[in-house]
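Mind having a look at this structure? Questions to follow.
And now, chain A:
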Amino acid sequence: MVISPVHYIALPLMAAFLIPLFGKLNKDLARIIPGLVLLYLSYISVVLMNQIISSNTIIVEIIAGWRPPWGINLVFSPFTGFLASMFSMLGFVIWMYTYNFKPEVDNAQKQKFYVLFMMLITGATGIVLTGDIFNLFVFLEITAISAYSLTAFYRERDGAEAAFKYLLIGSFSSTLILLAILLLYTQVGTLNMAEIALKMPAVDPYMKGVILILFFVGFGIEAEMFPLNGWSPDVYTQAPGPIGAIFAGMVVKAGIYGLIRVVFTLFDVKEILPLLVIIGMITMAVAEVIALRQGKLKRMLAYSSIGQMGLVVVAFGIGTHESVFAAIFLMFNHAIIKGMLFLSGTYLVYNSTEKTLDDVDGIGKYLPFTSFLFALGSLAIVGMPPFAGFWSKLYLLMAAADVRLMAVIAIILVVSVIEIVYYFRVIHRIYFRERTSTIELKIPSFNAKSAMLILAIIIVAVGVYPDLISGLIERATTDLLDKQSYIQSVLSVGLK
Partner candidate 1 sequence: MLFEDYFNLVIMAIISLAFLLGMVRFFKGPTASDRVVALDTISTLAIAAMVYMAHIFGRFIYIDVSLVYAVLGFIGVLAFARYLEGGI
Partner candidate 2 sequence: MKNKAQKWGRFLYTWLILMIVWYSYTVSLASAELITGIIVTGLIAALNFTSFTHYGFSLFHPRRILYILQFSFVFLVALVKSNIQVAKIVINPKLPVNPGIVKFKTTLKSDFAKMVLANTITLTPGTLTVDLIGDEFYIHWLNMTSHDEAAIYEDIAADFEKVLIKIFDK
Partner candidate 3 sequence: MNEFLTISFYGTAIVLMLIGLYAALAKKNLLKIVIGLSIIDSGLHLLFVAIGFISNGTAPIFSPEVLESAQQMVDPVPQALVLTAIVIGFATTAVALALVIRLYKHHNTAAIDEIKNLKW
Partner candidate 4 sequence: MGIFLVYFGYFFVTIGAIFLFLGALGIYRMPDLYTRLQAGTKASTLGAMSLILGVAFLEPDWWIKLIIMILFIAFSNPLSSHAIARGSYKHNLKPFSKEQIDAYEEVEESKEEQE
């Protein structure tokens, strides 16, 4: 059997179906399987990325033997492949982290956790890989439903409240996207994204506008754009820690991907780009400002994450090659850095019910490793050199300067100051306050430590030597912006 992109989806699905069964044979099997699957997917990521980069092609995989546009196809290109690989690898790291995460959780419940966990990753991967707009919707729902369930995972928290809000808004999102797909189908008579892109110029501008707006709002919800992001701080706060990392690292990324794919490939309407910039700025400003005023650690991270996504949206909205490059770099950085912040932050407030900032006072002495990584992540996320976050911010600013968006630069930098204030406030608490809380601390397991360490190493390595990743991102950028080659590679594939 040849390695192919469909493995990203089919294998985890199969594994998910098997987990409950294997769980009956051996209680550890349920949590080992996802790790194996994600490890394998990381491996094929390397193989496939290598393949497309070295041969300078795109893999278009046909499903069920029907060539596009009759059947569904997967597109593994530098851009989608990059994201899929990122999801798999990050997924594996987070899996390591979860391995001994809450030993007290029942086995039956653990099985469910791992099924949902893996499906969350698979859904996000499917969103980026699929070449069919309705199939994208299906994967979006897979992601969403796993996300709702995981948000409400712990009974003792207010997860159900957060999950309900998420579900309410998420339903709006799927309704709007579905409406858009429906209208789109009436206009172009196909669901294949390449063919849609091909036929789009002929579509009546009014329809085009309405459909685009529906997509925009629909995906905007998943991409945490203001004012569509009411759900997200609650969800980040209530979901289990590693799931927060997945939200930041993958789910939101997949939402952004949908938005970008629609705007850049399907519609290719330049008029919407300023809107992206404006909304992105507002999102960022509002979120960071609120993050500054948070008394709870996870909620602060949540708002910070929203703010970062605003930045990504701004970067995409500028729309030049350089800014898109910066945007993808930002996505990557946000995934690893915010991922690590969630992972380490979770242990800082592990047993606390309220998870307030007071709980981390003086914790640096007791959890030196975790605290150090959290501090490192903070430095990185605010864009301090020599950490990964520096480069993406710099590239974005350069791109903005290229097109003379001085106001954008100014706002980004002002917001960065706010970011520094609240992150350093936490660092201060960690290191320079006396610990007053009597809550029992939880020492991270070896797996959790290794997971966090891996991310930290990537953060520093990319920070010191960004060329590690910038070549790939450059290819991804070119791929994303080259609509014609996307259309051509998909539609020229023929098996039947």
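Regarding candidate selection, all candidates are chains of the complex that A comes from, given by their letters.
Please note the rule applied: a residue touches a chain if its C-beta (ideal position, glycine included) is under 8 Å from a C-beta of that chain, and two chains touch if they have at least 3 such contacts; residues count from 1.
Small disclaimer: the values here were computed from a predicted structure and weren't measured.
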Practice prompt. Check 1, 2, 3 or 4 against chain A and report the one that touches it in the complex.
Written response: 3
Fill in: chain A residues touching candidate 3 - in the complex, by the definition given at the top
134, 138, 141, 144-145, 148-149, 152, 155, 158, 160-165, 167-168, 170-172, 174-175, 178-179, 181-182, 185-186, 191, 233-234, 237-238, 290, 293
